[in-house]
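I'd like to ask you about the structure that follows.
Heads up, one of the protein chains got dropped from this complex, but the rest are sitting where they should.
Each chain carries a letter (A, B, C, D, E, F and G) given by its place in the written order, and its residues are counted from 1.
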Amino acid sequence: MAKFKLDEIDHQILDMLIENTRVPFTDIAKKLLISAGTVHVRVKKMEDAGIIKGSSLTLDYKKLGYSFIAYVGVFLQNTSKTAFVLERIAEIPYVTVAHVTTGKFNIFCKIRARNTEHAKDVIFMLDDIESVYRTETMISLEESINDKKRLMHSIFNDL
Amino acid sequence: MAKFKLDEIDHQILDMLIENTRVPFTDIAKKLLISAGTVHVRVKKMEDAGIIKGSSLTLDYKKLGYSFIAYVGVFLQNTSKTAFVLERIAEIPYVTVAHVTTGKFNIFCKIRARNTEHAKDVIFMLDDIESVYRTETMISLEESINDKKRLMHSIFNDL
Amino acid sequence: MAKFKLDEIDHQILDMLIENTRVPFTDIAKKLLISAGTVHVRVKKMEDAGIIKGSSLTLDYKKLGYSFIAYVGVFLQNTSKTAFVLERIAEIPYVTVAHVTTGKFNIFCKIRARNTEHAKDVIFMLDDIESVYRTETMISLEESINDKKRLMHSIFNDL
Amino acid sequence: MAKFKLDEIDHQILDMLIENTRVPFTDIAKKLLISAGTVHVRVKKMEDAGIIKGSSLTLDYKKLGYSFIAYVGVFLQNTSKTAFVLERIAEIPYVTVAHVTTGKFNIFCKIRARNTEHAKDVIFMLDDIESVYRTETMISLEESINDKKRLMHSIFNDL
Amino acid sequence: MAKFKLDEIDHQILDMLIENTRVPFTDIAKKLLISAGTVHVRVKKMEDAGIIKGSSLTLDYKKLGYSFIAYVGVFLQNTSKTAFVLERIAEIPYVTVAHVTTGKFNIFCKIRARNTEHAKDVIFMLDDIESVYRTETMISLEESINDKKRLMHSIFNDL
Amino acid sequence: MAKFKLDEIDHQILDMLIENTRVPFTDIAKKLLISAGTVHVRVKKMEDAGIIKGSSLTLDYKKLGYSFIAYVGVFLQNTSKTAFVLERIAEIPYVTVAHVTTGKFNIFCKIRARNTEHAKDVIFMLDDIESVYRTETMISLEESINDKKRLMHSIFNDL
Amino acid sequence: MAKFKLDEIDHQILDMLIENTRVPFTDIAKKLLISAGTVHVRVKKMEDAGIIKGSSLTLDYKKLGYSFIAYVGVFLQNTSKTAFVLERIAEIPYVTVAHVTTGKFNIFCKIRARNTEHAKDVIFMLDDIESVYRTETMISLEESINDKKRLMHSIFNDL
Partner (left out) sequence: MAKFKLDEIDHQILDMLIENTRVPFTDIAKKLLISAGTVHVRVKKMEDAGIIKGSSLTLDYKKLGYSFIAYVGVFLQNTSKTAFVLERIAEIPYVTVAHVTTGKFNIFCKIRARNTEHAKDVIFMLDDIESVYRTETMISLEESINDKKRLMHSIFNDL
């Protein structure tokens, strides 16, 4: 599978969009001394190649009343049920991340809830999925880092 | 601390921006049968209140050569060093998430790396931070869910 | 939910009752330079608000022949049975505390027994509850602190 | 060591005081068809024998803003420091119970805190005690049973 | 239950028998300056009281071809099967000790086998008992102490 | 190293002595239709070969006030201290068995104590040995099997 | 069972073949000052005795696209299925080593795969074997030593 090649201009465009996805293309064009059309073409090309998959808002969950974060490790009765269980998990909106993992857990989830009581409800939803036989929960006392921008800048500098 | 109150209009605006942060305000206005100015004011208000903290691109890390994800639990010699260690961790761009947690780990990180070898380097960077005395790693075999949009829609429906 | 507001007088009344629930209201009144009727009204108000839920004797369990304390972690086959199992646990008087918990256990209990043999019987009662599939026990070698008074004083000083 | 012998009258007195420590002795006397003086003598005797060690209020911690309960297992660098560490722990009012235990932990504590953030502070206080080298925390999602009365009644029925 | 009282003479008799169960009673009598009849009566009395339950040879298992010692922790599917499983275990002569325990295991055994292969067979016998769902084995690299005599002397000195 | 060969007569002698070490040689001789002198010679030979290392009384520890049994896993700071620590352990008479083991513990001990409090003292003696940095304890709720006779009979039948 | 005795010449032959299994016998003969026929006879004798079981190429798996190594611990529902499960495992070519083990796992495997995704497939193959109820995986970040030659030389020097 041939990898899509990003050049210096692509990097600089991504570098600006990472900081603010709503920055007007004309601003990017001005900064990089290229035409807005070029910016548009480049972004379109990266979207078509699947490198840019979309954009999302960064909201303050605490201010929205969702200050409780926990990681939940899920043990399955049989890993042949992995796909089935992941579909059930995807129906729980409070699970924002789920991985199939090595180590003691079969599936590892990140959940966001309103408070301890709500977290209990979400954990019980996971526990009650058929083929899940146990879960273990680790509660976040503080989300200290949640930032992909440093990684993205690093990737574009490495490339 | 008085919580910021979002009304029905705010919800609908957020609901559209969540799907695409670059959607023009005029499109939102047309859909909600309000003026573009109102959309602008509302968004500004939510930004000022700190509810909208920014926006970010959703990139395909695999296509960028970063297909390796792992969770690393960090044990500290002394939790009085937590802030110090978190600062050191924040200097490693491959750590995209870090939490102070309950349970067996003091700090729990998510890392993205190019491959097994690179992951080893990143884990060793964590291990070499002063006051870190051990780490334990759990490797992701598949990132099945990474989606905050379901949560956001759910929050706006709940409110 | 509006929180009941305790004022300085309430605090001082609680502070005295915590040390000795049987202290006559006239003694409290004299000490605080208020009337016994006021003490009565205040206490009644705090009882009605549910802040004072009752009072209990502090007995010496060792002298009563109950010197054995253990913590028992309970694993359930399915957390949908949590309420059912807690009802069964509540029928065992030797279980003085039970929590639904995060981490490896589903329910976590504190038990008091006469001796090792009696403890085994109590643990087996827990094990034999339907839907409980395993328990793990940690035995107390010495109850070093069991004192809510320091907490209460601290709360009233904080408020 | 000769054990203090409680007779039937003692049991009935304790049984009433357990339910309400503030019940007047005249009420107890009337119910048991004995004189109030006898009740007084009996209670005094049980206090002198150390069976009744005192009384305490049962407060609603949630209403007082302390809804967060956790169990914290403490590992020591060396158990010869147990007494020293317990003294330091006793200075933290948020620790309401502490046991020297068998199994993986050296000391096992119950803490009450205002919320996740406050819990983190309390856990860090424990972590920062000299000779404590690690702690592990298990968070209560619900305190389902906290009731010594069933045990006390059972003890008086057994005797 | 009234405890049998051992006096100074009993202690000295036990102290000699512990070292060598075949020592003639006349030798004990001579040493303690009492009659052989008295020794006989005393020993008979301790046997009748169940304090002396019998005697056993101390053989060198290595020389008999049984040099492999392991501890096997047994997990049951349900502790209500404990008595049943212990009966099955008692049919395996290579299990020399078995305890019902607290902690992670339900039953904890000591086994002696000829070698690694034989140990595997013995462990599989345990695993194959109905209601046993898992075992965990810890192998002895060296039996450094196996001596109850120090304890017995200490007990007789303490009494 | 040539192994000592036991013949059929040796087995039958051992089989009788195992049941009762004090059985007179004349009784053994009569049963096996050999002379008492032969029994004497055979036993002497097995003692000289180190197969019979001695004999010990089987006492009822509960009746002697020692009803508490626990297994204690010992972690060393450095296994080069194993011999040193075992010597210190051998000075504690309440440790009746000690093994150097594979798995998580360096040394694994069996202790007998009077009660919970005494057990705590014994565990602390172990903890306070230089180079021991942690111990983990598993308490016996019931000693169900402690019997080497079945093994011995099995060995003599196998041979 | 009488052990085959290797003499000094055998050792030296093995020592050379270990370094290079394709070394011509004439070269070995010349170096050891014996005839090629003798080398041939000796090697044949060691093959017949089963000491030399064959020879294998040492390939560079990374260069062949198999750079992912993991250890997988397998838990069985019942050890009576061990032989059955091992047969199923032997049908998976990516499992290069499998042991029946003591400790927490029943079977312990080493696998080689192309990458994380392929490893997941191989682990799922193991998980899907009847009677396997769980697996735990530990991923190799670097194969630092994989060399039996040092052992072989050491054996021949010891003999």
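We take it that a contact is a pair of C-beta atoms (placed from the backbone, for glycine too) under 8 Å apart; a residue touches a chain by one contact, two chains touch by 3 or more.
What you see is a predicted model, and the numbers here were worked out from it, not measured in a lab.
J.: I'm checking contacts with the chain that's been left out. Which of G:K45, G:K81 or G:H153 qualifies?
T.: G:H153
J.: Among F:T26, F:N78 or F:N146, which one touches the chain that has been omitted from the display?
T.: In the complete complex, the chain left out is touched by residue F:N78.
J.: In the complete complex, which positions of chain E touch the hidden chain?
T.: Interface with the chain not displayed, on the chain E side: 67-68, 116-117, 119-120, 123, 137, 139, 141-142.
J.: Of the residues in chain F, which ones touch the absent chain?
T.: Those residues of chain F that touch the unshown chain are 75, 77-80, 82, 100, 102-104.
J.: What is the set of chain G residues that contact the non-displayed chain in the whole complex?
T.: 3-4, 14, 17-18, 20-22, 49-60, 63-66, 69, 71, 86, 89-90, 93-105, 107-109, 112, 138-155, 159
By definition in this document, only the chains that are shown with their structure count from here on.
J.: What's the distance between the Cα centroids of chain C and chain F, rounded to whole Å?
T.: Those two chain centres are 46 Å apart.
J.: Which chain C residues touch at least two other chains?
T.: Within chain C, residues 100, 102-104, 120, 123, 137-142 contact more than one other chain.
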